[in-house]
Each structure stands twice: as C-alpha cells, then as structure tokens.
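One structure is given below, encoded as structure tokens.
Removed: one protein chain of the complex. Kept in place: all other protein chains.
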Amino acid sequence: MDDSVSQYSFIVRLHDTDAAGRLFFGHLFRHAQDAFESFMAHLGWPIPDLIQRGEWLLPVIHAEADYQRPIHHGELIWVEVGVEEIRRRSFALAYWFRKEDGTETAQARTVHILMSAVGEKDLALPEALRLALARHLKDAAVGVSCARAHPDAQS
Amino acid sequence: MDDSVSQYSFIVRLHDTDAAGRLFFGHLFRHAQDAFESFMAHLGWPIPDLIQRGEWLLPVIHAEADYQRPIHHGELIWVEVGVEEIRRRSFALAYWFRKEDGTETAQARTVHILMSAVGEKDLALPEALRLALARHLKDAAVGVSCARAHPDAQS
Amino acid sequence: MDDSVSQYSFIVRLHDTDAAGRLFFGHLFRHAQDAFESFMAHLGWPIPDLIQRGEWLLPVIHAEADYQRPIHHGELIWVEVGVEEIRRRSFALAYWFRKEDGTETAQARTVHILMSAVGEKDLALPEALRLALARHLKDAAVGVSCARAHPDAQS
Partner (left out) sequence: MDDSVSQYSFIVRLHDTDAAGRLFFGHLFRHAQDAFESFMAHLGWPIPDLIQRGEWLLPVIHAEADYQRPIHHGELIWVEVGVEEIRRRSFALAYWFRKEDGTETAQARTVHILMSAVGEKDLALPEALRLALARHLKDAAVGVSCARAHPDAQS
C-alpha cells in the first residue's frame, strides 16, 4: 500500500489453508489486520506508534466477514480497504478480497473504537484522524449486512 | 465438552495476546472453531470425519464477533455454544465467551452451509443433523445483530 | 495439567491443519507454548503473572522440533513436558507429543533465558525456580539433537 490503499495484496500460504484445502475462515481476519495496518500507515496514523506511545488504542469492537468463494493455497489476493462509517468515537472499515482476475472472494468489516490505554471509553476521534478517514469514505456499504449474511434467504 | 456443550473452555495463552496486552480479535475465531468442533462432536457429527470422508463440507459463509471487554493472558474463558437458526441448507451458531465469574467478554456467530466436496451448493441438511441441531436452538438470538454492532449508536 | 505435568493434551483442530492434510509444522510451537504455560503454572510460576508484573521475562532464545509422523485433524495429542537442562540464567524444556496409543509423533525443545523487562540479560534464575525445575529434570535429553535432525543420515 505504498501509494494507494488499493495496492495491498498477499499470497495465500500453506498455514492459511486447512485440511479442507481452503483458507481457514478465521485467518482472513489476520489479513484484514495487515490491510488495516497498511491503510492506517498510509493515512499517517501508524498503529505500532499508537500502541507504543501507550496513550490510546483503537481496539476492534466488532468484526465480521462473508465468504463468497473458497480461497486456495498460492492464490494472489488483492485487498481494497475503505471507510464505511465514521462516528464520534468509532469508525467502521470495509475490506474487499479479490483474486487477480477481480473475482470477489470475501468481504470483511471491522469497527474500531477510540479508547485510552487505561480503558477510558468516552473519547472523540481526533479531528485529524476523522478527516483522514473521511477521504476514504465509500458510498456503498460493504456487503456484509445482516440481509446478506444468509445467502440462502429463500431456503 | 464431555457431557455438556457448556463445558468448553480455554485458557488465554501468550500467542493469543498482542502488543496491546489483550487477545487479538482475530484469534477469537480460532477458539470459536474449537468450540464448534467440540459442539459438533458432542452432537455426533465430528467435523474431522466429515472432512476426511470427503463427501461434503460445512464451510463458514459468515462469521462475526462483538468484543465487549478485553480478554487477557492467563484468563480462563468459558464458551457456551448454541444454535441460533436452522435453514434448509445452512445453520447459524452463537458463541458466548465468559470469564470465570460469568462476565461476558465477547460473542461470536458463525453461519455454516452444506456443500458437496465438489462445490455443489444446493444440498439440504441431513434430517438427522437438523434434528441434532434443533435440540440446541436458543430462544434469544446472540447479541451480534447489526443493531448492536455499533455500541455507540448515540455517538 | 491439573495434577501432573503429563496430563496436558489437545485435540488437533481444523486451523492446526493445512492443505496437505496434516498439522502445519509451525503450529506445533503454539501447542508447545500451551504446554509450557501449563507446566510453569503447575510449578507455581505462572507466566501471565510474570509478564503482568513486568519485572522480568523468560523469552525463548532457541526453539526446535522434530516431526516423526504426520498429525491429523481430530487426533488427541498428549504432551509430556520435561526439563532437559538448567543453567545459571537459562533452562531448556523438552516436549514429547504422543497419540492416544502412545505413538510418538513429534518432539520439541525450547530454551528460555531470564531477562529483565528492560532487556538486562545477566540475571541468574531465582533459586526457587531452579529448584522447581530441577524436580522435573529428565535423564535422557529429548531426541532433537543435531544428530537426529537429519533422519536420513545415510542418504
């Protein structure tokens, strides 16, 4: 993600897969975190500095993912990150996982809340962070709404 | 989970935690999977046999979690698993993560769909599995509804 | 590991396995750490307290493992932990991973050094810890010597 948030990608490694021959669903969140950290660094808010300074944190209070197609060992996956929602003290990011040919394989969403290192929760996001995030707001929310959480809605 | 689904528990190990001093959010899904496999074995549908037989799979098509309180290294966490919803070809499980004193720390939800090993999707859950799951249906849905995905709704 | 260090066990879960259908070699160290933490708690030296007190740490300076037989999804693995060596400021633990029938599947070894939280290295192990460890010293070193690191020595 050197010059564009859409540049983040990874290759699916053996440890990402399981005996069913596909990416283990939980490991997707590890890659989402990698994309998140790249995104925040791109915004000028590197997470490692944040944690090392020890003043406040941006813990995940909600995470979710939809898995549309199996992801296999050796595949190159591109991750696009966008801001879905910005609130007073929290924000939601959306992640689109696509294969090289553009096929969407999964989507994820994380909600981060501003918290002081001592656990204080009623903090507003710094204006500068809110502005940085606002530049990446997406029109459409990522497709992990409750409605789409159950693809066989007709079943 | 020898004699009761509510018996599943784990101790938070060093590799579960991160530099922020708490359980890394993504690792919660690894523990949810452990509870899921214990639950399915308890139901008489062990996942390892399912995968080794190679006829069909129960891949996760949706996963989500809410994190209410930080989970720390060394804590004993109890996981209660319940069936939230059963559909023709898929089902949703809910997971409650509680500390020893009963404090709820996190909740998770996974949706599993029946799929043939060759990818065929339009399969109905075996009646025996549907019945086994039905015995663990919860009245209340787990609190990971979209409404609660954003705790600071008023923010 | 309630009443005996040899009581530690785990069931191989889906996320432990990879697309080759066996436990991913790197994940063995996660289970070794679990056995290590159980062992240290059994000795009266719980690692979480150690880290939370923030005075000193016992970082791993060397880790190794030999893999004799593939470990598969769903298998119950027993881990026996023993003390291989005690030095002035470090100690080495050995881990034997066995299936239910006693078949040895893997062995591991970790070397831990006492270090102050600020990185100071020239510290001697507390006498009480040295004594606790000494009670679990093994006669035979675990078979992960360099000699056995290459099973096909004749090849």
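Just so it is clear, A, B and C label the chains in written order, and each chain counts residues from 1 on its own.
Heads up, the rule we're going with is that a residue touches a chain if its C-beta (ideal position, glycine included) is under 8 Å from a C-beta of that chain, and two chains touch if they have at least 3 such contacts.
Here the structure is a predicted model, which means the values were calculated and not measured.
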Shown chains touched by the chain that is not drawn here: A, B, C
Full-complex contact with the absent chain, from C:F25, C:W45 or C:W78: C:F25
Omitted-chain contact residue, chosen from C:V12, C:A35 or C:I51: C:I51
Footprint left on chain C by the chain that the document does not show: 19-20, 22, 24-27, 29-30, 32-33, 48, 51-52, 57, 59-68, 70, 85, 87-90, 92, 110-111, 113, 119, 144-146, 149-152, 155
Positions on chain A contacted by the hidden chain, ascending: 11-15, 30, 33-34, 37-38, 46-49, 51-52, 72-74
On chain B, residues whose C-beta touches the chain left out of the figure: 14-15, 17-22, 24, 26-27, 72-73
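FYI, only the chains that are shown with their structure count from here on.
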For chain A paired with chain C, centre-to-centre distance based on mean C-alpha positions, whole Å: 34
Length of the line joining the C-alpha centres of chain B and chain C, rounded to whole Å: 29
Sites on chain B at which at least two other chains make contact: 30, 33, 48, 51-52
